[in-house]
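For this depiction, one protein chain was excluded, whereas all remaining protein chains were kept in their positions.
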Amino acid sequence: MTLASVLIVAAGLIGIGLYGALSQQSFVMLMMGLELIMNGALLAVLGFWSFALGGMPEGQLLAIVIMAVMAVEMAAGFALIVAVYRNRQADVTESLTTLKQ
Amino acid sequence: MAVGGTPVFVAAGGGILGAVEALRLEPALTPVATPRAAQVLLVVGEQRPSDRIALARIHAQLVEPRATVWWRTDRLSGFDLGTRAPESVSDAAAFISAQATQSDAEAILLDDAPPNPWEGIGPHGQGGKGMMGGTPYGRPMAMTSDDLRDGLSLDAYTATFGPYLTQWPPGLIMETTLQGDVIQSARIVEAPLAQDVLAATPHLELARLLRLLELPALAERLVRAALANPSRAATGLARAVRWTGVLSAIPAGLGRDERGGDVRSRMAGRLHALAAGRPAEPAAPGDVAAMLAGLEWHEAALVLASFSIDDLRRAIVSPAVRMAKDAA
Amino acid sequence: METLLTVLVLTGIFVALVLAAYRASGPRCSPWPQRLPFLGGGEADTHAWQRYHVRFYTMTLVFIAFEMEMMFMYPWAVVFVEEGLKALAEMGMFLAILSLGILYGWREGIFRWQ
Amino acid sequence: MSLAAFPFLAFFLTLGAVLAVVLDAVARSALAGAPAGRYLAGPLRQAAMRLSGQLVTTEAPDRANWRLAPGWYGALAAAGLAVVPFDEGLALVQLPTSIVLWGAVEALVVVVVFLHGWSPNAPFPLIGAYRYVATGLPVMLPSMFVLIGAALPARSLDVLAIVESQREMWNVVRQPLGLLLLLIVGLSLTLRGPMDYADSADLAGGSSAEDSGPARAMWQAARLAMLVAFSAMAATVFLGGYLGPLLPGPLWLALKTALVLVLMVAATHLLPRMPVSRMVTFLWVVLLPVSFLHLLAAGLVAL
Partner (left out) sequence: MTDALFTGLSALALYAGWRVFRVDSMVRASFWLMISFIAVGGIGILLSAPYIGVATVFMMAVEMTVMVIFMVMFMMNPAGLNPMMMVHQHRFSIGAGVVAFAGMTAATLLTDLPSNPVAAGKAVVHDLGIELLGDSMLIFETAGVTLLATMVAAVVLSARTGRFGDAVEGSVPPGLEPGGTPAGRVPEKSGGHHHGSHGDGRSDHAHHHEGHDHDGGGHDHAGDKEKHA
């Protein structure tokens, strides 16, 4: 287990997350892709903190911030989905884009 | 959690509920709420011939090896399975318990086929065109419909519940549309069946409510008191029930009847009656189906249990009677 | 590392126990009538799996936002005695701010069934 | 890690589950006014019978999740119990943040109970599963406040340190509200009595309404295991765990666990279950402020 190996796994998670975020038609599935990207970021931060920062507390703080961002993203995202669904019986990304008109 | 002896699912009919409560106390038996947990299907009391299919469904849902026992009733025509238990409560319990161990399984009366045919036809094996079409695994998928309470149109689930739901009055069949756990609409298909005198004592009416409030042990105490002497004032027992805080557990204003009473006040009335050793006052439920619409499932069950079975029967004109009236 | 191994082993033991219990069980296959979901004798029009109308969805959103506070509270608890009243004051402020959100939600009726 | 703790864990789980069945039977017989024997013989006989019974399936279940749910639930109970020290330094999991690990167990219980109810594709289990999520999520908040309150005087998130911090005085004396709040959490974790929102009577058994044979037996067993794990944890955090004069540590812990079991069983049979909507409001509007006050009091005492 080295920093490089941890970062490669993180890169893998980010890659899969990117694939999901780009390919999924549904807004909810798109959020799953974003979460997976965050997961990779979390792992990368932990790797850096553990191997390269000598356990500086700021590294852990950054990890907490990532989790907070995930929570905020989820709460806001789902609230938006509910609001949109109430007006348009759909949750698909395409219908979100048509709403912009 | 179930405790006791042989697990039986009691399919209760009419004029029998008090006797069933007596049978439930027998150490040789454990009544269970679902046929998945039962070894024996116990059919008791007067059965409507129209419930034959429902009974066959319950019978099929039992765990193998199935056994059917009829008690204080005749076999329904077209349901030629099982044996008759002796009349007396203790003999019947021993008989039923013995049936569970004999292992020549009964066959299912219904056809072994999915409710609708299903074949994978889409490119990914789906049942029909698109995501919602077809009948995957022999059953269509739920479709969206408007909602009573918060305006989010999500899927509605329509099903007939009963007549053998143990948490409902025996014989009650309702076609219910649910969204989530909230009843959107209910249509009463069959009214509950008339029951014996014992079932109308405040003890047993309270016991039914207490089971829904997750207090089975206290409910059992009430049943024992009723079987010992239903007309004796049980002040201590009423106080014990009150002390558990049941009245404050029930939301205020739930299930208003035509006289302005709610579930809480009707339960308080039962407790007074129990303490005074007299029957509880009758209530006038009004339109039961309309009352249940918009309620959460547990609340709806509490509303149903808060009326005596006679009250419910009076309020629900049976559809057959209504049809006759319409024809006239 | 020991923690992970212990948890993995315990999980393995319990999953194995459950699988062994199934292995020892009686007949497996269920004919179609037996598979009907239990409805007290009734029958359903559709599958029970559906776009389930959850009546408390707004509550869950408030919950995940509020629950983030736990992430801050655990490390806070470790240094609480050391930092004394300052730590108490900071957490007091933090919880007070979050409580506003809960009060607001309560006023909007999000804890009732929608 | 101390492997010597493993036999203790196994003993606690099995004997504790048996004790829980006995206590349940005693409580029921005392309340129902009948001899306890029938309530005692029944469950054992049924468990034996169910283990060899048929495993019924439904029309289109999520089979893997349905079948494995009891295993996950039991594993969570064991993982929760693993952080409990049976004696000084005698815990299977020794982690500087073991109290957070218990918190993770609580969160995963919600997931497992949800999966158990979702998987059979039947209405009653489905309603039970969602109902449980509605109460299981907010009930975690008081739980975390209580556990953090207990960590304050210990200045550590390690359960071992929390026990050691109770050498002079048990936490139940310093923070009496905490035990009460934690018991409510425990009722929810083990799906019992007033917090039994998953397997409730009005849903014909809720999330386990479609369970048959060994699946049913295993689910009930896992519930008992979780009951034992929770009781041991509550005894450790509030009643000083293995601390005590004369008797050996594990025995003290066993006695205290039994005491918590008695409280849990009594609460199961004596308190009614509110409709879920009322309970959710109660959790947020009453219990959450109470746990704020509890934390404030615990903080002031610890300073």
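Quick notes on this one:
Think of it as A, B, C and D in the order they're written, each chain with its own count starting at 1.
Convention: a contact is a pair of C-beta atoms (placed from the backbone, for glycine too) under 8 Å apart; a residue touches a chain by one contact, two chains touch by 3 or more.
Being a predicted model, the structure only gives us computed values, none of them experimental.
Although it is not drawn, the missing chain touches A, B, C, D when the whole complex is taken into account. Considering the whole complex, the residue from D:G103, D:G178 or D:G205 that touches the absent chain is D:G103. Of B:P7, B:P35, B:P115 or B:G134, it is B:G134 that touches the chain left out of the display. Residues 60, 62, 65, 95-97, 100-101, 103-104, 107-108, 110-111, 114-115, 118, 121, 130, 133, 137, 140, 157 are the ones on chain D that touch the missing chain.
Counting over the whole complex, chain A has residues 1, 3-20, 22-26, 28-29, 31-33, 35-36, 39, 42-43, 46-47, 49-55, 57-58, 60-61, 63-64, 67-68, 70-72, 74-76, 78-88, 91, 99 touching the chain that is not drawn.
Counting over the whole complex, chain B has residues 122, 124-128, 130-134, 136-137, 141, 150-152, 154 touching the chain that is not drawn.
Note that only the chains that are shown with their structure count from here on.
Centre-to-centre, using mean CA coordinates, chain A is 33 Å away from chain D.
With centres set at the average Cα position, the gap from chain C to chain D is 14 Å.
Chain D has residues 53-54, 56, 59-60, 123-124, 130, 204, 209-210, 213, 276-277 in contact with two or more other chains. Shared interface positions of chain C, defined as residues touching 2 or more other chains, are 26-27, 32, 34, 36, 38-40, 44, 47-49, 52, 54-55, 67, 113. Listed in rising order, the residues of chain D touching chain B in the complex are 24-25, 27-28, 31-34, 37-39, 41-43, 45-46, 49, 53-54, 56, 59-60, 123-124, 127, 130-131, 193-194, 196, 200-205, 209-213, 216, 220, 223, 269-278.
On the chain A side of its complex with chain B, the touching residues are 82, 85-86, 89. Contacts from chain B toward chain D in the complex involve residues 1-5, 7, 25, 27, 30, 32-34, 36-37, 39, 61, 63-64, 114, 136-139, 157, 159, 165-167, 178, 180-181, 210-218, 220-221, 224, 244-246, 249-251, 254, 296-299, 301-302.
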